[in-house]
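Note that one protein chain is taken out, while the other chains of the complex remain in position.
Per-chain numbering from 1; labels A, B and C assigned in written order.
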Amino acid sequence: VREPLLSEKGEATVDVGADSPLPDDLTRDELTLPAPSEPEIARHYTRLSQMNWAIDAGPYPLGSCTMKYNPKFTEDVAADPNAAVHPDRSERSTQGNLELRYRLQEFLAEIGGMDAVTLQPPAGAAGELTGILVAKAYHEHRGDDRSEVVIPASAHGTNFATAATAGYDVVELPSGDDGRVDVEALEAAVGDDTAALMLTNPNTVGLFERDITEIAEIVHDAGGLLYYDGANLNALLGRGRPGDMGFDVMHYNVHKTFATPHGGGGPGAGPVGVVDELAEFLPAPQVRENEGANGYERFEPERTIGKVHGFAGNWLVLIKAYAYIARLGDAGLADAAAKAVLNANYLAERIDLDVPHGPFHHEFAATAGERDAADVAKRMLDFGVHPPTTKWPEMVPEAMLTEPTEIEGKSSLDDLAEAFDLAYADTDEALDAAPNRTAASRIDQVSAARNPRLSWRALDGE
Amino acid sequence: VREPLLSEKGEATVDVGADSPLPDDLTRDELTLPAPSEPEIARHYTRLSQMNWAIDAGPYPLGSCTMKYNPKFTEDVAADPNAAVHPDRSERSTQGNLELRYRLQEFLAEIGGMDAVTLQPPAGAAGELTGILVAKAYHEHRGDDRSEVVIPASAHGTNFATAATAGYDVVELPSGDDGRVDVEALEAAVGDDTAALMLTNPNTVGLFERDITEIAEIVHDAGGLLYYDGANLNALLGRGRPGDMGFDVMHYNVHKTFATPHGGGGPGAGPVGVVDELAEFLPAPQVRENEGANGYERFEPERTIGKVHGFAGNWLVLIKAYAYIARLGDAGLADAAAKAVLNANYLAERIDLDVPHGPFHHEFAATAGERDAADVAKRMLDFGVHPPTTKWPEMVPEAMLTEPTEIEGKSSLDDLAEAFDLAYADTDEALDAAPNRTAASRIDQVSAARNPRLSWRALDGE
Amino acid sequence: MSGTSGTPYAPHTDAETAAMLEAIGVDDEEALFDIPDDVAFDGEFGIEPRTEREIRAECSRIFARNDDLTEFLGRGHYGHYVPSVVDHLSDRAEFLTSYTQYQPEISQGFLQALFEYQSMLVELTGLPVANCSMYDAATALGEAATLADRVRSTAGDTVLVPEQLREGKREVLANYCDGADLAVEPYPMADGNADVDALADRVGDDVVMVYAESPTVRGCVEERLGAIGDLAADGDALFVLGSDAVSLAVLEEPASVGADVVVGEASALGLPTADGMGLGIFACSDEFLRQVPGRLVGASEDADGDRAFTLTLQTREQHIRKERATSNICTNQAWVALRAAIHAAALGPGGLVDLANDCVREAAALADRLDGLKGAVAPVHDRHHVREFAVRVDQPAAAIAADLETEGFAVHVVGEHLLQVCVTDLNAGRADDLVAAFEEVI
Partner (left out) sequence: MSGTSGTPYAPHTDAETAAMLEAIGVDDEEALFDIPDDVAFDGEFGIEPRTEREIRAECSRIFARNDDLTEFLGRGHYGHYVPSVVDHLSDRAEFLTSYTQYQPEISQGFLQALFEYQSMLVELTGLPVANCSMYDAATALGEAATLADRVRSTAGDTVLVPEQLREGKREVLANYCDGADLAVEPYPMADGNADVDALADRVGDDVVMVYAESPTVRGCVEERLGAIGDLAADGDALFVLGSDAVSLAVLEEPASVGADVVVGEASALGLPTADGMGLGIFACSDEFLRQVPGRLVGASEDADGDRAFTLTLQTREQHIRKERATSNICTNQAWVALRAAIHAAALGPGGLVDLANDCVREAAALADRLDGLKGAVAPVHDRHHVREFAVRVDQPAAAIAADLETEGFAVHVVGEHLLQVCVTDLNAGRADDLVAAFEEVI
């Protein structure tokens, strides 16, 4: 079932200098690349696709990844040729794109309880960076020199990396025994140096931070800002808004909450919402309605941090997010959250593994106990499902962080539970040998890293 | 890997009378159908698709079926919303569709050496029926009462069935020892009752009917017409035209020669070309250029046989055929034929099986000799290819009628040859047990026919 | 892309071509052709090759020459909204670029999809057998007549059809009847429905088949299908009922009115307006199982005892039975059937019934509004209508239609003072504008 590399199907080398209108000293000598015919290309990528899991193939219960179904019609909306304009076009000539951007800003502000939204960040992590840079600009504008960002230990790795990228020192906050923020520890950690606390709510084991009001007070009293990581927003839709909980800045993960396709790694989009006080620092340009002949105009927030993407973000993704939100409306969004929480709770109920922390919402961290969570996951592959996220967050030993999302039905969850239980109860030998019903058997990750071969040129002679 | 039936995923029953604006006595009581959600639908059909061979999966060397690559861009051309008009629109308001139809008529007439072409028949067999009805009308118009159609034994089954559908008696012509038409036998068979001879050229084992000029004379001298079955036209493109060989009427299989997708059984399109003398009998409406304000108009041939399709044929398919022909042009069409013939000859050279008849063109009938051709074919499935057409035509014992088409490259043909040889040389046990690497193992066709279960309702209680 | 000036869809490099020629033992491809000089073609077609981008641009320009009209057209070819999921799934290459399922072991996906399509038609018709597609309603009707000829061959040679019948459909039927030596004869209608009394007088020994439609070509629900079925049964004639996949969701179940065969359009599901491209329904009672034209998918088991699907009863078909086949059909509309099934699945029974009921409501509402205009009477027939209805106008119908076209609307002209208007979910939003335009031009 191995599919040859494109290069193995036949390369061609072109003499570049020969036909070029450029002088020889400004051109390369030759270029070697595969030269397949269209039928070969079609077969190559069709076969590759057949060796790949996807949400359209079955459940994808990766905790904290919110892999839900991507409605097909959103692809058609995004493929509208009229939407395919260059970002340097005049306002006057691109009123359509500006209108859709404005509408999406408004949707997101409403859903998050925020006052202003930028659509520019091209992914969640880019949104985090944008949000933290906005917070930094806010403090700097106030002449307030702060050097630290406080982050719970259970937070996404991106939070830590983002804070560092923005130039902050990271203060890691250990989890409380109940899996939530330890308010006393937080009080101890927060102070004059605190630029922000970054928080996911529900957190990465699905628990709502019940003390959020107190947490917000602690941070705000210290002069810090409260950052909301939108990764788990799907659990809250219609039932809670970060803005109402005291968060000052947040990002939205549109491929999670708003069902845009993840594309095997991206593109995503990471819009950022802020409260009024921070709006003047948002990236430029923003879009607003105006009174003139054009209905919509771009503007530069007064103290903008400048741009966080070369142009205007991942436009095609934003269109799909708009279409999804419009499709569901208030009732649909609230129902999505309800069903996501229902599904997580039902699945947790059905499996034999323990779930140490609760009550959880859209996801839960089961523990594989004495078994190796990664091995259990590999064995689950043999039962025809995608396993959950493993060994994270660390507060749960041998964690299997599971988020079925709202799109699975009861029978699908029952099948998933069966795969969990079969793998969990299987022999050590079976776990070691897993997977063995997949396109590839267990892949050696260690040697891949020890002897990196990152291109077909690196494989030459093998 | 079995995918449940849609009905097994959950049906719903709707009380129809309740909400209908129609009176009760004009409505059904209830309707029961599956009621899946969109994610379930997406997964169902995605999984089903993954259990299906296709030209984009690999070689499909079904002799006489000409399964070639379907260029992706033709789908985009056919999806143009401006082309989606109702067939009852006025001429004036559908000049675009009429223009494309006219252009395609012209292309096809040129390629076949014909004088007039109708695009109306929705498939090859419908084209055959149209052609034979045109021939019948021609004879009837001349007051010439003819009752027989002569067909070589090796011809496609559709030829026989078509002649019968048109009300003709079939005279079957045995093949000559060399696999071609036996001219003496033909002379004996043809006479005053002969309405037409239906011929494929090259024939179904890929042999060109060298005596075509003599054959045409015999038929014409007897007052009959010569019908060309276009199934094998791919072998002749740019090198021979039915019209130049004396054929009076022909059909084109656009999913064969012009690479429109076969769609797992259809839709196809079976345009029919005729010489001048027969043009007045073609189905209505035809399209022609005119001198007036509209560039194109519909017209009714003077002695039209009427319609052979409720409207105007399989429009979306015709668009794709136009796009394909335009993409290739003269040189590309001729090259397609050349590479198709090259591939067939190379593959025949590479395999261990005998090929009794030659020189062949785009396809050849290998013989499995002492082996059962159908079993060899099943075993080939295990080697990751689609096998050829088996046990047909009958003039070759245990025939494996093979047509790789031009789209396979040398390495693909080498792989195909290897699958042939491995299967052919395998043990009886292996052949009996084949296939065993496929989604389903050998399927019991006899019990399927003996105990027909043709709907999920028929499976209830199983 | 191939470096040669040949087809871009052959992968041969020059070196590979040379190696292959050498293996065969010839100097060039020309040597492989065995075509006598006197019939060889050495001319040119005169077709210039273009790039795919050029062809897309060219065809886009050509199709843009179609006027942008809002169509209120039907009469057998219907536009309903087709959900995106239908395109995305049916366009999967494993479906679109596959062949007929002669090797069922690697064709289970399409076979199951077709089995499910058949099953849906069984539910909609109440008949136990549905094939997995004919070309369209007209050819399916023709095939029904040849079936009638085969199973009632001793009875006679007359096929009775409604007086009001789409002309194209009648012609197609006549072409099939031509070969079977059947005569097509219209029976009278009364106010848009069959004149059952007249039909009763006509049905006799020479009649092998009675055809009725509901909805009729003018959109009328046929109100006495049971009576027609009884007449046919009493006369030992086949009762063939024409309908479409959407209407069948709410109208009387064909099995319950005695239909022996159901034909019609399933393309009302799954296919957008496509210049007449269709999908023919063919369903029948068990009695005619071995006389069905076209392909049938059946359930079976594989060697492991698992459920599996396969084309079945192939001995009916042309590739085996040749001139004694039940039909000459080979390539059918399988992919369109797949699309119809996906569309039906996306609607579910509730959505499908709602769609059909809306077709009834919208037609009634629009007829009522047009009826309010001076110089127009609608509906012409005092019947229930599905989607469409006839409108009698004082002015010449052709002139009104031409004027409406200028206003951006297309309607049917079906008589000197008779128009026909079809309303579905696709154009219902423009019904106000159509009424306004009517008012303008009438």
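Definition applied: a contact is a pair of C-beta atoms (placed from the backbone, for glycine too) under 8 Å apart; a residue touches a chain by one contact, two chains touch by 3 or more.
This one's a predicted model, so the numbers in the text were calculated from it and none came from an experiment.
Among A:Leu186, A:Val205 or A:Ala377, the one in contact with the hidden chain is A:Ala377. Touching the chain that is not shown, out of B:Asp29, B:Asp76 or B:Glu214: B:Asp76 (per the contact rule at the top). In the full complex, chain B contacts the hidden chain through residues 10, 12, 35-40, 42, 46, 71-73, 75-76.
The omitted chain makes contact with chain C at the following residues, 1, 3, 52-53, 56, 81, 83-84, 88, 91-93, 346-348, 350-351, 425.
Heads up, the rule we're going with is that only the chains that are shown with their structure count from here on.
Each chain gets one centre point, the mean of its Cα atoms, and the points for chain A and chain B are 49 Å apart.
Residue numbers of chain B whose C-beta contacts span two or more other chains: 38, 42, 46-47, 50, 54-57, 69, 71, 407, 409.
Residue positions of chain C touching 2 or more other chains, listed in rising order: 8-11, 83, 85, 88-89, 93-94.
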